[in-house]
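Excluded from the complex is one protein chain; the other protein chains are retained at their positions.
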Amino acid sequence: MNAAAMRTAPDSVARALTTRRRDFKGTLFTVVLLGSLVVAMAILGTLLFTVISGSLPVWRSRGVGEFVGSQMSADPEVAGIWQAFYGSLLLMVFTAVIALPTGIAAAIYLEEYASDTRFTRIVNANIRNLAGVPSIVYGLLGLALFVKLLGGITGPEVHGRSVIAGGLTLGLLVLPIVIITTAEALRAVPTSIREGAVGVGATPWQTIRHHVLPVAAPGVLTGTILSLGRAFGEAAPLLLVGGITTFFSTGDSNLIETLQGRFSAMPVLVFSWSRLPQEGFRALTAALIVVMLIVLLLINGTAIFLRNRFEKGVRT
Amino acid sequence: MHHPEGARHRFSEALDGALRSTVELGALVLDNIRRVSEALLENRLDTARAVIEADGEIDAKYSALEYRVFEIMARQQPVAGDLRFLVSLTRILYEIERSGDLAVNCAKGLTRRDGYTLPPAIHSLLARMSRSAADVFHQALEALAALDASAGARLNVADDEVDDLVGMLYTAIAERSDDMGFDLAVELSRVGRYMERIGDHAVNVAEHVTFIVTGEFPEEPAGV
Amino acid sequence: MHHPEGARHRFSEALDGALRSTVELGALVLDNIRRVSEALLENRLDTARAVIEADGEIDAKYSALEYRVFEIMARQQPVAGDLRFLVSLTRILYEIERSGDLAVNCAKGLTRRDGYTLPPAIHSLLARMSRSAADVFHQALEALAALDASAGARLNVADDEVDDLVGMLYTAIAERSDDMGFDLAVELSRVGRYMERIGDHAVNVAEHVTFIVTGEFPEEPAGV
Amino acid sequence: METHGEESAMQTIEEQLRGVPARIRRERWIRRFFFGAAATSVVISVAIVASLVGEAWTFISNVDLPLLRSIGWFPRRGLYDISTLFAGTILVAGIAMLVAAPLGLGSALYLSEYASPRTRRLLKPVIEVLAGIPSVVLGFFALTFITPTVLKAVFGDAVGGFNMLAAGIGVGILTIPLVASVTEDALRAVPRVLREASYGLGASRMTTSVRVVVPAAVSGVVASLILAFSRAVGETMVVAIAAGATGGSLFSWDPLTNGQTMTAAMAALAIGSDRVRGDDYAFQSLFFLGLLLFGVTLILNVTSERFVRRVRQKY
Amino acid sequence: MNDEPLSETTVDSGATAPPRVRIDVASEQTRTTGATLFSLRQVAVDYGDFRAVNDITLDVPSNEITALIGPSGCGKTTVLRCLNRMNDLIESARVHGSILYHGVDLYGPHIDPVEVRRRMGMVFQKPNPFPKSIYDNIAFGPKIAGVKGNLDDVVEESLRRAALWEEVKDKLRESAYALSGGQQQRLCIARAIATNPDVVLMDEPCSALDPIATLRIEELMIELKTRYTIVIVTHNMQQAARVSDRTAFFTVDVKEDGQRTGVLVEYGDTGMIFTKPDDPRTEDYITGRFG
Partner (left out) sequence: MNDEPLSETTVDSGATAPPRVRIDVASEQTRTTGATLFSLRQVAVDYGDFRAVNDITLDVPSNEITALIGPSGCGKTTVLRCLNRMNDLIESARVHGSILYHGVDLYGPHIDPVEVRRRMGMVFQKPNPFPKSIYDNIAFGPKIAGVKGNLDDVVEESLRRAALWEEVKDKLRESAYALSGGQQQRLCIARAIATNPDVVLMDEPCSALDPIATLRIEELMIELKTRYTIVIVTHNMQQAARVSDRTAFFTVDVKEDGQRTGVLVEYGDTGMIFTKPDDPRTEDYITGRFG
C-alpha cells in the first residue's frame, strides 16, 4: 500500500486520531494560571480578613454610630471620624460638581465636534498624559495654585487650606479620567447610529442629545462613578493641600463658610492614624478602613451594577 | 400578508406576463392557420393576403417577446423551474413563429395559383387535415396556457392523425395529379408538408411544456 | 499571473467547450448533408442509410449538448455577452439539429424511391443546389467557430443563391415532370425544399453569431 | 417651458434648503460651549507645568549643586541626594512589578482563556473592586500585616518595622488588579475568530493562548505593565506608611530597611508643611521633586503609548 | 426641466406637432417620472490630496431606481454621499463640479446641509435602527423636523409603505433591536421615508442580509419608486439587474503613477447594461471577467 492509502485506511486513521499521551505541559500551564488567580484572590481575602478582624474591637466596644459620629481626637478612647467622614463626602460632591460636567463636555467636544487637527491631537495626548500624572503632583498643583496663589478666595480664614482647595485639586485629578472614560463610552457608540440620525436631518446637537448620549450614558455613568471612587480614596494630594487630621470644629456655618473652612478626609486620617504609635489606633485605623471600604463598595458596586444592567439592554 | 406570493412576487408576475403574451401570440398564429385553411379550401385570395399581412404583426410581436424573455433571463438569474420556463419559452416562441411562417407559406402558395378547383376527395382531405393541424396547435396553446404537463404525450398521438391525413393527401394527390396539373399537385403536397410541420411544432410546444413542469421531456426525445 | 484569463477562467473554458462541441456537431451534420447529396446524385441507397443512421448519434449529441448549455445557464448566471452566447447557442443547436433532420428527410425520400435516373439538367441543378446549401452551412459553421459577426449579412446573400437554384430546380422539375413520373418529381421538389431550409437554418446560425458578438441581429430580422 | 409658477416653486426649494438661521446660530453656540470645556484640560496642564517649573527653578538656581549628590536625602538639613530617591523608587517599583506582573498576567490569562463564562462573570467584578482599594489601605496592610506577619517570619529580625520590601509588595498588590484588568480586556479584545483559526489548525488551548492570543494582545499586555510601573512610581501612600523614613533617608539598595521614594519624600515634606520652611529651600525642593516625577511619568507614559502604537501599526 | 435627455420622443413630437405641445407640458407637470431630480456635472471628489472620483456627469430621473455599481473602491459610496451632503461629515472631503437637485445647486453658498438631509432619506449598509422603540425610531425624524402633535399616523403610514406594519403593529413600543435583520432594514427604510423625502439613498442596503430578506427589500424598493426616487449603491450586480431602471457602472482608473481614481464608465437603461453594454469594461465586470 502506498502512502496515500495508508493515510486513508480506517485503522491507520483511527490510530492517528486517537489520543496518544496526556498533555502534561498543558495541564501544568493551567495549574500555574489558576494558581496565580487563587493567590491574587487569597491576598484580597487576607487583606479583608486582617482589616475586619482588626476592627472588631472597635465595633464591639463602641458601635458604628458612635465611632462614625464622634469628633476626631488624639485620644484613642474617644477618637471618632466624623469630620473625616463628612469631609470626604463633601469633597466628593464638590469634585463631582466640578469635574463631571466639565469632563463630559470636554469629551463630547473631542469626540463629537473636533475635527482631526493638530490641536485636537495635542489636546488628546495631553489628556492621556494628565491621567498618568501621579496624584501627588496634583497635590503640588493644588498647593501652588489653590492654597498659595488663590488662598485669599478659596479659604481666607485658613491660609487657603479649605474644602474648595481640596475639592478643586481632586476635581483636576479626576478630570482627565472622566474625559477619557467618557470619550471611550462615546467612541463605543456605533457610527452607524450617528449616521442614522444625521441621515434623517438631525443637527449635531440633536444627534448627540437624542442618540449618542443615551447610548453612551451607562458607560459614562460607570466611568465617572469609578473616577469618583478614585477621588474618594486619594490621600496624597490632600496631604499637600492641608487635610487636617486633628480635631477641628464643624459647627454650624453656611455653605460658603463650610466650603471655605478647613477639612479632613478619611484617607488622610488613615495615613495619620497608622503612623501613630499608640496601640489603640491600630484598631481604630482598621475600623476607619472598614468604613471607607464600605463606602467604596457602595460606589463601585453601583457602577458595576449599572454597567451590567445596561450592557444587556444596548447592543452595538 | 403584504406580499401574497412571497418575495419574488414581481418576478412571478413577469413570468406570467410573458406566458400570457406567448399564448396570445400563439392565438394570432392559430387564427392565421385557420384563416389560411379557409382561404385554401374556398380559394379566397383576399383572406390569403390578410394572413400574409397579419404575419408582419406576429413577427414584430415575436421579436419583442423574445427580447423580453431574454431580458428577464439577463436580469433575474433564473434557475430550476424558472430557467426551464424561460429557456423553453424562447423555444416555444420560435416554434409558434415558425408555425406562423408556415401558414404564410401556404398563403403564398395560394396567391401563386390563383383560381383552381379541388377534386372533392382532396378538398375534404385537405379540410380534415388542416382542421386536425389547427386542433393540435390549439391544444398545444391550451397546454401552454395551463402549463399542462400531460399534453406532451397526448399531442404526440394527436399529431399522428395529422401525419396520417397528410399521407393520405399525398396518395390522393398522386392519384389525381393528372387531373389537377403538376403545379397544383406540387403546391398541395407542399401545403400538406406545411400542415404536418405545424403539427410537429405544436407537439414541440407541448413537449416543452412538459419539460417546464417536470424537468423532463416526454418519452419521445424533444426537438426531433 | 496564475489565472491567465481572470477570475472566471473556468467559466470561459466551459463556454469555449460548448462552442467547440456545437461546431463539432455542426460538422457531423455538414457531413451528413454532403453525403446525402452524393447519395441523391448517385442514387446510392447505402449512403442514404448511413446518413439516417448517423443522425441517431447527432440527435443524442444534440440532446446532451443542449442540456449542457442549459446547465451552464442554471449554474453560472450569465449576463450580457455570455447570456447572448448561451441563449443563441441553444437556438443554433436547434438549427443545426433541424438541418440534420432535413438531411435525413432527403435520405428517407431516397430510400422510398429506389432506383431512378435523373435527367442530366436536373442532375446538374441538384448537384449545384446541394453544393450551395452545404457551402452556406459550412460557412455558417466557420462563422460560428470564429464568432465572426460579419457572417450574418454575408450568408443572407449566399443563401439567395441557394434559393435561386431551388427555384430553378422547381421549374426544371415542372418541365420534366412527365418524364420522371409524378412521385419522383414531388420527391425531388421536396429535396429542393429541404435544401432551401438547410440554407435558411445556416443563415439563422450566422445571424445568431452576429447577435452573440454585437448584441444585435443583422439588418433582416432574425428567425423569419 | 419655464412658466412663472415653476420658477417660484424652484425658489421655494432653494429657500427651504437654506435652513432656519436661528437653529444654525444655536448650534454654533452649543459647539463653542463644548470647545470651552475641552480647552480647560490644556489650561490645567499648563498650570501644572507652570507651578512646578516656577518653584523648581528657584530651587535649582539657589541650591549648591554638590548638595544634589551626597549621602542621602535630608531636605531639612539641606542634603538633596536625588539618587537616594531614584534608588528607592526603582526598588519599590521593581518589587511591585515582581509581584504584580506574574499574578496579574496569570489571573488575566486564566480568566480570559480558561475560566468558564460563569466564573468570569463572578470574578471580573471582584478584581475591579480590588482595583478600587485606596492606597492608604494597602499601606496599612503592609505595615500591620506584611511586615510583622510575613516578612518577620521569613527574614526574622533582619527586617525593620518600616521597610521598602513591604512597601514594594503593597504597591505590587495594589497594581495586580490594574495589570489583570487591562490585560484581560486586551485578551478579550482578541477576536474569537483568531482562536477558532488556531483550534481549527489543531492547536491545544495552551498553544492557542501562548502563541496566538497573547501575541495578538501584546500591545495591551505591555501597556498594562508599563501603566502598572508608572503607577508604582507615582504611588505615594503605601510607601509613606510602610517604608517609614519620615525625615529623610540614607542612600541604600537594601529592601529590608527603611527608605524613601520620590513620592514618599514629597509626602514627608508635606505632612509638616508648616515646618517646610525649616530649611531654606525644603519647600521648593518639593516642587523640584514634583517636576522630576512629572517628567519621569511623562516619559513612561509616552514610551508606553509609542510602544503600543508601534506594535499596533505593525499589525 | 428644459434638458430632458431621457424622453426624446416627447420632445420630438412636441417639435413637429404644435398642438400636442400643450398636452405634453401639462402631462409632464403632473407626472414626474423621467424628470431629472439630480443632475451631476463633472463632479469630482477629493479626500485631502487624493482624488477619489473624477468627472462624473449623470442625470438621475425621478421615480426610478438608479443603481450605482462597480468594483470596490470605485467611489460609489462617495458619489452617493455627495447627494445628501453626508460627505460634509468627513473633514477632508471636497466636492467639485456641480450637483443640482431640482435645479438647485446643493453645494451653493447658503445651502444648509441639515436641511438637505431632511429632504432625502438615507439607508445604510448595515441596518442601524436607533436603540429605541420601533415607534420612536420612526417618529424621530418628523419630531426634529418640527412636526408637532400626534405622530401615530405618520408612524403607521411609514411602516405600511415599508411593508412592515403588519409584522410590528402589535409591538410598536418594543425595542427595534428585537427585530430580525431584514425587518430592521425595513424599519430603517420606514424611518427614512417618515420625513416625507422625495428621494431615498441606499448604500448596499442588503449586503448584511440573507437572500430571503434581500428579495423582500428588493420588492419593497420597486413598490416605493412610485412615490420616491431611489438611488442605490450595490456590490451585487444581480441586485442592480433585478431592481433598477438605470444603472451607472463605475470603475477604478489607474494612472501610470499609480493614482487610482473612480470614473463613470457607462450609464444607461439597466436592461441594456445587462444584455448589451456599450463599454467592454462594463461587459467584463458584469460577466465576471476582471482582474
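The first chain written gets the first letter, and so on, giving A, B, C, D and E; residue counts start at 1 in each chain.
Just so we're on the same page, a contact is a pair of C-beta atoms (placed from the backbone, for glycine too) under 8 Å apart; a residue touches a chain by one contact, two chains touch by 3 or more.
The model shown is predicted, which means the values in this text are computed figures rather than measured ones.
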| item | value |
| --- | --- |
| Per the touch definition above, residue among A:A14, A:V31 or A:I256 touching the missing chain | A:A14 |
| Options D:L98, D:L122, D:A158 or D:L201, residue touching the unrepresented chain | D:L201 |
| Sole residue of D:R26, D:R211 or D:R309 that reaches the chain not shown, by the stated touch rule | D:R211 |
| Touch criterion as defined above, residue of C:V23, C:A50 or C:A74 at the omitted chain | C:A74 |
| Sites on chain A contacted by the missing partner chain, in the whole complex | 1-2, 4-5, 7-10, 13-14, 16-20 |
| Hidden partner chain, residues of chain C it touches | 1-3, 7-11, 70-71, 74-77 |
| Sites on chain E contacted by the missing partner chain, in the whole complex | 71-72, 210-212, 215-216, 235-238, 288, 290-291 |
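To be clear about the criterion, only the chains that are shown with their structure count from here on.
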| item | value |
| --- | --- |
| Any chain that touches chain E and chain C | B |
| Dominant chain pairing [most C-beta pairs in contact] | A-D |
| Central chain of the complex, centres being mean CA coordinates | E |
| For chain A paired with chain D, centre-to-centre distance based on mean C-alpha positions, whole Å | 13 |
| Chain A-chain E separation of Cα centroids, rounded to whole Å | 49 |
| Two or more partner chains touched - positions in chain A | 203 |
| For chain C, residues that touch 2 or more chains besides their own | 77, 79-80, 83-84 |
| Touch relationships between chains, expressed as pairs | A-D, A-E, B-C, B-E, C-E, D-E |
